[in-house]
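Not every chain is included here, but those present sit where they belong.
In order of appearance the chains are A and B, and numbering begins at 1 in each one.
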């Protein structure tokens, strides 16, 4: 029955969509890692078992934690639109090679973006990787609108 | 025509996806509720009709409002990936009972997570419910990659 999953383009979409979503999900454990190593928590119940002194000190924000959180939010802002528009794009029946080019470029751009963000690499590494991802999504949106325009 | 909606697994997916998205959407009125009861607004135009004194006092952040907002953001970070990967998972044609187990566990985990977050319940209640939801999404992603891998 699941005919969609028998088509190469849709399988390629499913593969890359899953990869970039997993990458995004991994930002959460990474935030937790920085919260514990830097000792910076946002909720009282997270530090409830510590001594009063430590509790007061660790109930705060920390630049490294905020950096991971911004990176996570940027993923939400870019990865989710890619997956949603990519789904519609895959349904327009593009060439497999063209589709793969889009998906690979996007996945690569987000890996570079995360490394550039978390490593605080000199600009414009982060800006360019973010822009490349946007352009891929715009290119797919252009095809979707070209094939499906019903206003 | 909508063949997908005649399959039990897809209908089960549609049901649970809608439920967890509605749960996520309800965080917005809840934020509004806390903003009004705690008197804590983020925009000048939201307090424009109040007296100058109240206006100055209520143009601020409040811990209860920030807590709901973190809970809402956590929903975005976890519910959206569940729905996106769950859609692909439903298309791989899993057993209905297996699929239902995934969907029910996830929906349950997010209800517990919200209660634990808003009620500031002692840890690790919130951490465990969050992890359970992540594991369900990982399990579905594993099946999607196993069935659809085209790199």
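Points to keep in mind about this one:
The criterion applied here is as follows: a residue touches a chain if its C-beta (ideal position, glycine included) is under 8 Å from a C-beta of that chain, and two chains touch if they have at least 3 such contacts.
Keep in mind the model is a prediction, meaning the values are calculated, not measured.
All protein chains share one sequence; of the complete assembly in this entry, 2 are displayed, while the total copy number is 3.
One rule holds for everything that comes next: only the chains that are shown with their structure count from here on.
For the pair chain A and chain B, the distance between mean C-alpha positions equals 17 Å.
Residues of chain A that touch chain B in their complex: 1-2, 4-5, 8, 10-12, 14-15, 17-18, 21-22, 24-25, 27-28, 42-46, 48-49, 72-73, 76, 80, 83-84, 87, 100. Within the complex formed with chain A, the residues of chain B that make contact are 7, 67, 70, 73, 76-78, 80-81, 84-85, 87-88, 91-93, 120-123, 126, 130, 134, 137-138, 141, 144-145, 147-151.
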